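Heads up: the structure comes next, in structure tokens.
Every protein chain except one is present and positioned as in the full complex.
This part shows subunit A:
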């Protein structure tokens, strides 16, 4: 797993460096992401305001670039993650890490889990 930050050797334009992270989906969410549980994502290291990329930026990025399914509302509601989805940052609940404001580090493992109700 590459944790190296992709850098541009000689930036001709204002090229935003990217960070490589692992994103996983489980609990049925993978069905919204081409039935693939694990995705390696190259995320722009800074958002459009020039601030370091956060989980909120990642969620936005996933909706725009990774999700092929039209049912966006099964992932995001009113610009926020829909209730019933847990985010786990390196195997810890995102609430221990600052939730949407957590600044993503290269090599992070971000897991999105849809809660199950069946029994």
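Convention: contacts are C-beta pairs under 8 Å (C-beta built on N, C-alpha and C of every residue); 3 or more make two chains touch, one makes a residue touch a chain; residues count from 1.
Please note the rule applied: contacts and distances are computed from a predicted model.
Only one of "Upstream activation factor subunit UAF30", "Adenylyltransferase and sulfurtransferase uba4", "Protein Abitram" or "EKC/KEOPS complex subunit BUD32" fits the UniProt record of the hidden chain, and that name is "Adenylyltransferase and sulfurtransferase uba4".
Taking the complete complex into account, A:26 is the one of A:26, A:47 or A:105 that touches the chain left out. Contact residues of subunit A toward the unshown chain are 26-28, 31, 34, 37, 67-71, 73-74, 77, 82-86, 88, 91-93, 95-96, 111, 113-119.
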